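Notes follow the structure.
A protein chain is absent from this complex, but the other protein chains hold their places.
Labels A, B and C are assigned to the chains in the order they are written; within every chain, residues are numbered from 1.
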Amino acid sequence: MTENSLIDASRLTAALQRFADERDWNRYHSPRNLVLALMGEVGELAEIFQWLDDDAAARLGDDPARFTHLQEEIADVLLYLTRLAMVTGVDLDAAVRDKLAKNAIKYPAI
Amino acid sequence: MTENSLIDASRLTAALQRFADERDWNRYHSPRNLVLALMGEVGELAEIFQWLDDDAAARLGDDPARFTHLQEEIADVLLYLTRLAMVTGVDLDAAVRDKLAKNAIKYPAI
Amino acid sequence: MTENSLIDASRLTAALQRFADERDWNRYHSPRNLVLALMGEVGELAEIFQWLDDDAAARLGDDPARFTHLQEEIADVLLYLTRLAMVTGVDLDAAVRDKLAKNAIKYPAI
Partner (left out) sequence: MTENSLIDASRLTAALQRFADERDWNRYHSPRNLVLALMGEVGELAEIFQWLDDDAAARLGDDPARFTHLQEEIADVLLYLTRLAMVTGVDLDAAVRDKLAKNAIKYPAI
């Protein structure tokens, strides 16, 4: 992790590669497959919030079972996103640093 | 970053909080809003791949403009996901470690 | 159904309204809730195709269980979309006629 790094996902990237290698899953992890899998997980994240109003959504952490479920779905989105970045050659840290720099120009602080 | 950390998003989380503070955006960053915003970005990611076959998708990095676009959309998904984790109190590193441990049991190595 | 109608969803719209009335579900069917529910169903649709290559996807109908599953997920997307149109006052037939007219201008026939 360098001085300017915003995120260090190098160990997660390596762990996911090892996980795929050990299960012979690399052949399934094409970019398009991973985008579809990502959508599946985002759909499960949406389901958690679909019938909650904003107040109930803000108190979701009060219910341990729901909170664990939320944690799992957020993790799943992150796992597939990290894997998608890896198979397409995207460096997550460089990508977020560039995007935040662009956002800072697009949306100046008030 | 501790010895067992798989991802360190603490600096990104802090940078996004500062970014929201400086623009008075915290009131917009409810969990449900962030899930909808995440979907918007996943939709843009899907659009990149929608008319490509698997071969063309695998060669997407050969086209610098498309690769930059991909990088930006992956970053956007990661930014909203990190922000969603923050406002719901989910620790991304703990979440991915727990999920990988569960996955290792669910899908034994071959 | 008038002469220019492309789709007639009036009976489905009425059936869904009756279904919601009989279960006291109208209070849950806000536009944002329905968009989140729609995302959930699109995620389930994506899951059907996530590990299939294009050839396997094209032959999905050969497997009756998978085909039934596909049919159900397509139906679920349509049900939530019809319901979203209803609660937001969008006429599905007018919407698709307008959009096809715009598309015909945007993408001239070759």
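One rule holds for everything that comes next: contacts are C-beta pairs under 8 Å (C-beta built on N, C-alpha and C of every residue); 3 or more make two chains touch, one makes a residue touch a chain.
Treat the numbers as computed from the prediction; the structure is a model and nothing was measured.
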Which of these touches the unseen chain: B:A20, B:L36, B:A58 or B:A94?
B:L36
Hidden partner sits against subunit C at residues 1, 5-9, 11-12, 15, 19, 22-24, 30-32, 35, 38-39, 42, 45-46, 49, 52, 54, 57-58, 60-61, 67, 70-72, 74-79, 81-82, 84-85, 88-90, 92, 94-96, 98-100, 102-104, 107, 109-110
Using the touch rule from the top, list residues of subunit A that touch the missing partner.
32, 35-36, 39, 53-54
For subunit B, residues in touch with the removed chain
28, 33, 36-37, 39-44, 46-47, 49-51
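Methods note: only the chains that are shown with their structure count from here on.
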In whole angstrom, the CA-centroid distance of subunit A from subunit B equals 3
Whole-Å distance, subunit B centre to subunit C centre, using C-alpha means?
27
Quick check: what residues of subunit A touch more than one other chain, meaning two or more?
39, 42, 46, 49
